[in-house]
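Yeah, one chain of the complex is gone here, protein chain that is, but the others are all in their spots.
To keep things simple, chains are lettered A, B, C, D and E as they appear, and every chain counts its residues starting from 1.
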Amino acid sequence: MTVSELRPSAISPTVDFSMDGVQHGFLRLPYSRDDSAWGSVMIPVTVVKNGEGPTALLTGGNHGDEYEGPIALFDLARTLKAEDVAGRVIILPAMNYPAFVSGTRTSPIDKGNMNRSFPGRPDGTVTEKIADYLQRELLPLADIVLDFHSGGKTLDFLPFCAAHILSDKQQEARSFELVDAFCAPYSMKMLEIDAVGMYDTAAEEMGKIFITTELGGGGTATAKSAGIAKQGVTNVLRRADILKGGDRSAAGRTQWLDMPDGNCFSFAEDAGLIEPLVDMGDSVVAGQVVARIHPIGKTGALPSDVCTKMDGILCARHFPGLVKAGDCVAVVAVAV
Amino acid sequence: MTVSELRPSAISPTVDFSMDGVQHGFLRLPYSRDDSAWGSVMIPVTVVKNGEGPTALLTGGNHGDEYEGPIALFDLARTLKAEDVAGRVIILPAMNYPAFVSGTRTSPIDKGNMNRSFPGRPDGTVTEKIADYLQRELLPLADIVLDFHSGGKTLDFLPFCAAHILSDKQQEARSFELVDAFCAPYSMKMLEIDAVGMYDTAAEEMGKIFITTELGGGGTATAKSAGIAKQGVTNVLRRADILKGGDRSAAGRTQWLDMPDGNCFSFAEDAGLIEPLVDMGDSVVAGQVVARIHPIGKTGALPSDVCTKMDGILCARHFPGLVKAGDCVAVVAVAV
Amino acid sequence: MTVSELRPSAISPTVDFSMDGVQHGFLRLPYSRDDSAWGSVMIPVTVVKNGEGPTALLTGGNHGDEYEGPIALFDLARTLKAEDVAGRVIILPAMNYPAFVSGTRTSPIDKGNMNRSFPGRPDGTVTEKIADYLQRELLPLADIVLDFHSGGKTLDFLPFCAAHILSDKQQEARSFELVDAFCAPYSMKMLEIDAVGMYDTAAEEMGKIFITTELGGGGTATAKSAGIAKQGVTNVLRRADILKGGDRSAAGRTQWLDMPDGNCFSFAEDAGLIEPLVDMGDSVVAGQVVARIHPIGKTGALPSDVCTKMDGILCARHFPGLVKAGDCVAVVAVAV
Amino acid sequence: MTVSELRPSAISPTVDFSMDGVQHGFLRLPYSRDDSAWGSVMIPVTVVKNGEGPTALLTGGNHGDEYEGPIALFDLARTLKAEDVAGRVIILPAMNYPAFVSGTRTSPIDKGNMNRSFPGRPDGTVTEKIADYLQRELLPLADIVLDFHSGGKTLDFLPFCAAHILSDKQQEARSFELVDAFCAPYSMKMLEIDAVGMYDTAAEEMGKIFITTELGGGGTATAKSAGIAKQGVTNVLRRADILKGGDRSAAGRTQWLDMPDGNCFSFAEDAGLIEPLVDMGDSVVAGQVVARIHPIGKTGALPSDVCTKMDGILCARHFPGLVKAGDCVAVVAVAV
Amino acid sequence: MTVSELRPSAISPTVDFSMDGVQHGFLRLPYSRDDSAWGSVMIPVTVVKNGEGPTALLTGGNHGDEYEGPIALFDLARTLKAEDVAGRVIILPAMNYPAFVSGTRTSPIDKGNMNRSFPGRPDGTVTEKIADYLQRELLPLADIVLDFHSGGKTLDFLPFCAAHILSDKQQEARSFELVDAFCAPYSMKMLEIDAVGMYDTAAEEMGKIFITTELGGGGTATAKSAGIAKQGVTNVLRRADILKGGDRSAAGRTQWLDMPDGNCFSFAEDAGLIEPLVDMGDSVVAGQVVARIHPIGKTGALPSDVCTKMDGILCARHFPGLVKAGDCVAVVAVAV
Partner (left out) sequence: MTVSELRPSAISPTVDFSMDGVQHGFLRLPYSRDDSAWGSVMIPVTVVKNGEGPTALLTGGNHGDEYEGPIALFDLARTLKAEDVAGRVIILPAMNYPAFVSGTRTSPIDKGNMNRSFPGRPDGTVTEKIADYLQRELLPLADIVLDFHSGGKTLDFLPFCAAHILSDKQQEARSFELVDAFCAPYSMKMLEIDAVGMYDTAAEEMGKIFITTELGGGGTATAKSAGIAKQGVTNVLRRADILKGGDRSAAGRTQWLDMPDGNCFSFAEDAGLIEPLVDMGDSVVAGQVVARIHPIGKTGALPSDVCTKMDGILCARHFPGLVKAGDCVAVVAVAV
């Protein structure tokens, strides 16, 4: 059926997106269940608006175990003043709130991976209902969208801001400009093989300027990685002329990277105890053994080797000490 | 009852600790349960023996989510040759094997924290039975004991090797000598407030030279941290004249630290999203805000501050992005 | 696809709905699963038929933790004699039988909320298959439908029987007449905001006379509330001339109420320990604090207030001692 | 071993019980576990002290699903001023804090029933460590002890305050005097058959004046039942001359009851759907059917009857709609 | 939408199905989840190819708790040499690999019953993605398909090979010829009442020669039942001229059976302890009591009888010692 035929979103906001000033409230999503017949999921939201101007939609917690974005956004939501803004800033620090509360990538309610749930469904699962609200209510309000990611509990990333290679080259150029403005240590030009269901794709197909990040991982944040996030969102809002008094001096000081094709990924074919042989940011060559997987059922058994398939630098890796067959062990990126 | 009255250990080893050569086998611990009426826990063990000489007992996986030790010990077990040894090396890379397999601090069978289970009980839980076997069978065989720890999934540590302040100053001196030999980036003199139930205490009370480590954390290992473990165990075996051809050049290149009293710990009194403001190894002063805890139920609410109580450097911290009231947030150590 | 294209229901009844007399049997729904490859859900059903006449379909356990209906219907099923009936009575005391057995609102098999699962699907989940059978097999047999509800484990209600405001005013009038006949202490005229997926809607759209109840809550029943249910179903069957010897003297002794719009609901925005300040049936005025939510993480902290938005009487309330953000705390109704 | 040989309690309070004024803090109990290696249980505590005078120890949440006590005590802790006190009031609104947070009778950590865990153990489970702290640290500070109970999620009680028949008749008389002062609608003289492990017994054996309550149940509280608790604690503190300005007019307006022997209890011998035939406070005679248990596997089957064994009034009952064989269905008390 | 509009399968094979020789590899199915953000399910696969000739697709583990097929196929995959083959053999010993690893009928990931999941969906659950890959990629490569089943943990079967009554009588005849070649002790002509979603149906609708088995049950295998499977697959490959040197002497030595209609099944209407009164292969007559169900709540209660509805031999039965209402207790087949 077409979008216009869909029933209204199940979500009621307790804020008015068209009102000037600072509002802290909730997206209230009714969720009837065994432990609350007339319960709701309450997703925190802040709107800061001051007159006319562009709208930035800032989201964290798309995956619930990634923390730099929520830190930067809970902090920004608390401190941003209406008078410093020209236009509107909508802040959802924990987009997939049930996942964020439980500290898991996906929602504990429906195992929904928010970033594979778009465009969502108004009569679907809780995760699909949130996606539907973003798709039909919040994304249309936005001019620029910044969605924070990190590696979560099972991956680690070099800190980068990123945008996609797009067919609309003007849209692409404006996106890369904001990536440059974010000014993370690294910046990535991404080509998605399978973009179906992503929030990124939903925003880009509406013509929005969409940027995203990977800022570390392991289910933690450091003073350094949280600082990159906090500075990055400020840099972007200034470049977009939504935050007043923009200082654009940071631009150009980032290292651009590229993940050219599927050969950048190396997967485990055995389970066991993983011994990394290179660390994040190290240079590697094609065929290099980057990790060994020790069988854990007995001592004295040969480990299996995990090798790279291309030259570059290690930009992402498996995080937990144990690895399962099929896990992505290492990702190699190329400096551009 | 006295030790001599205890029934025999439930564990049968499949190796002969008195035999020369390399043996890979198991400590077999019968464990009758719903999914195996006549099942067993099979704890991998390696014994490498060559003639007379001192015995080193090397253990990892005392806590099941700490990986540098198991990596170094599975690797050593596979590669150590009898002819390189003078005496005996007993290797248990995953002491609390059920915990290690499940990637958790404690045993999934009985929630047993191995390092609070000594001296164990032959008719106790699975964890207590393992402790009892170490207490009554393996520790008596050992001259030196090296027990690997890291922070696990919920803590992160500066990499250090450590030994305890002991009343027997000769035993203490020989222990610190091996800590020095291990040559981690940092070395720690520890004074346990409550040493009851620890493997450390069990070994020390028998007069053994006991050293331990904390080599990182977060439930992962890096090429760097695993390298420290692998080099450290070799260094120690060489200094102890158990591994032949000892090169003692590494000694003296470590930074000694001290955790003087309970004021080195700062605990959370609120739950929420933790924003670290200093990183591992950073200098701090007493009263400094080292982390903020953002409430996650709503935006716009004030975070609570976590402060240090003494000057020093940050030597350990809470790892996960969310924190609970009562969690240890930061530990400060003093350089000596 | 259209209804006529649907595959047949997966359910086989062990009773013959067209046969005179009393039959106790099952709706057998095949359910292959790990603990029974060729297992079934067996939903108890009773049919009492005597010659020609209207059919009443009586259902309890639409939600599995609501007990007045099942008590009245297990009792009626056991005691009703064919000779006392003119027409047919079909009794399903525990419609969502898996939910009823587990004492939960929704089905433990698929988390299905029966009352949001209509019209169901013959190839869907267990809950959807039951809904489909009611939609395509049982509802078409019925003239009048009485579906029992109570508040369940998490809500409490004033005892009332209810029917919906309908566009077909003749259908509406006959429904309200049966509500009046039921003669609960209170009677409610309901306007559903979102009726999609409800059993109520399914029945009403087929032109059936549909009435429902809320008869208490908290996951219990009392002698008093069970008595209201038992007397009510008898009253209704008599008024409908299905139960012979109808005594209609009860009519007109109920207090009619109305829930005019969404302002009748008050939701929690904080989690904690709830302190009710008014009780069921008490009069309230708009803006009155009806409950306080005490934070439970520490003593000495300010509670948050929950206020009404309209004048009326408290007709429903949150039941458990702890409350979560988003839970409905209080419902206000207006006497008519 | 004797008490004096026990190791110190694992708990550190963040308040100073000997300091004048109002302090809100925690009993911090270290609890190392998979999700927090150096975590703690933080049990909220308030101390209000003003000069010399007797000490009242007020506790709620002994069982975690009983709410009148916690409501009264969180409220009192927040509002009590030092200047209104002569002596000391120690308030633990949620004694078995882990149970209270999870809304369950027992602790989710160790399934510990706090009221069967005394005198506790400093090296035991979390529940036993809390009991030990109360036994060795808090009870010795107290002159009078008021421990709040209600029926919890699975029982319902007539509201009463109670004390035990004691061999020390002076202690008993002073206890009954405080029960009378509490002035609940009912008051109970209790003779425990098996008092081993109870907090009550621990306090009484130290010679403390100990009173307790049952104030409702079902895992909820009402405005009325919470009001009884709030008024009762104030009444008791006034009678004890700890709260200044005592108004003793309430005394004597309570109905005294007695549970003479084991015949007051009726147990279910079948599982099923319970239909209560009498309600709380109703008069019953010996042999009366007070509830029927309907089999739920099929319709048409005979229910089994539950009968009383003595004359009296129904003072407690099984709460949930389903009952299991062995559950206590009804308790009869005798007016005195 | 039509098949041609479907997005490509999510699965990447690590083997090349068109290459000669023996290849052991995986079907890699990306599966992002909480414990591995970039994880995959790795389904073992072996391809043995030698020149031109027909293709046999051999599958086990369609249900994860049925073991004769996986034993025969892991064994065949390891031992089959390319030079012994004329054509191609594709071996999937554990088709629903997640179910097989957990030893359960259905997948622990999505509770998917593989044999009710066809034709699958490329954007569906993990089980549906595997079905889709078989439907669109592997079945089209095959000429003959042999899918191994047994009774699993909850059913037991007489050992038989089977094929379906088909409308295409030439396809049916070639299928029965292969059943005869398999030469299990029994052979079955099956008429499916409801074939929707089955792998069987998917293969047959493409015109493939499809045979299946039931070779025992109870979640175990014996030397005898595993031997039937190993010999059977060899017999079939020889008859199909894919395995060279075919010895066809086994044909004709099997007992053919028939399950004529739904009367062959007897279901439990009560839960309890099941006492079988006849064993597998015993002759029964219509109306015979084949099992008694003892109530387990009390001693002295009457058991309920389970009777057959037709004459024949017992060919399948409920396996576990306890039975639930709705479980299939006995299946009767007729010798042909």
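The rule is short, and it goes like this: a contact is a pair of C-beta atoms (placed from the backbone, for glycine too) under 8 Å apart; a residue touches a chain by one contact, two chains touch by 3 or more.
Owing to the predicted nature of the structure, the values given are computational and were not obtained by experimental measurement.
Student: Missing chain touches which shown chains?
Tutor: Visible chains that the missing one touches: A, B, D, E.
Student: Which residue from D:G151, D:G272, D:P303 or D:G321 sits in contact with the chain not drawn here?
Tutor: Counting the whole complex, the residue in contact with the absent chain is D:G151.
Student: In the whole complex, not just what's shown, which of D:T104, D:T127, D:S175 or D:T308 touches the removed chain?
Tutor: Only one listed residue reaches the unshown chain, and that is D:T104.
Student: Of A:V15, A:I211, A:A271 or A:L314, which sits in contact with the chain we cannot see?
Tutor: A:A271
Student: So which bits of chain B touch the chain we can't see?
Tutor: 7, 26, 28-29, 31-42, 123
Student: What residues on chain A make contact with the chain left out of this view?
Tutor: Touching the missing chain: residues 269-271, 297-298, 325.
Student: Counting contacts across the full complex, list the positions on chain E that touch the omitted chain.
Tutor: 22, 24, 26, 42, 44-46, 65-67, 70-71, 74-75, 77-78, 91, 93-94, 100-101, 103, 156, 218-224, 226, 273-279, 282, 294, 296-303, 319-322
Note that in this section only the chains that are shown with their structure count from here on.
Student: Where among D-E, A-B or C-E does the A-E interface show up again, with more than half of the contact pairs the same?
Tutor: So the equivalent interface, with over half the same contact pairs, is C-E.
Student: Taking each chain's centre as the mean of its CA atoms, how far is chain B from chain D in angstrom?
Tutor: Result: the chain centres lie 43 Å from each other.
Student: Indicate the whole-number Å distance between the mean C-alpha point of chain B and the mean C-alpha point of chain C.
Tutor: Using C-alpha averages as centres, the distance is 58 Å.
Student: Going through chain D residue by residue, note those that touch at least 2 other chains and give them in order.
Tutor: If we look for residues of chain D contacting two or more partner chains, we find 26, 42, 297-298.
Student: Is the chain-to-chain touch network here best called a line, a ring, a star, complete, or other?
Tutor: Drawn as a graph, the chains match no named shape, so other.
Student: Which chains touch, pair by pair?
Tutor: The set of touching chain pairs is A-B, A-C, A-E, B-C, B-D, C-D, C-E, D-E.
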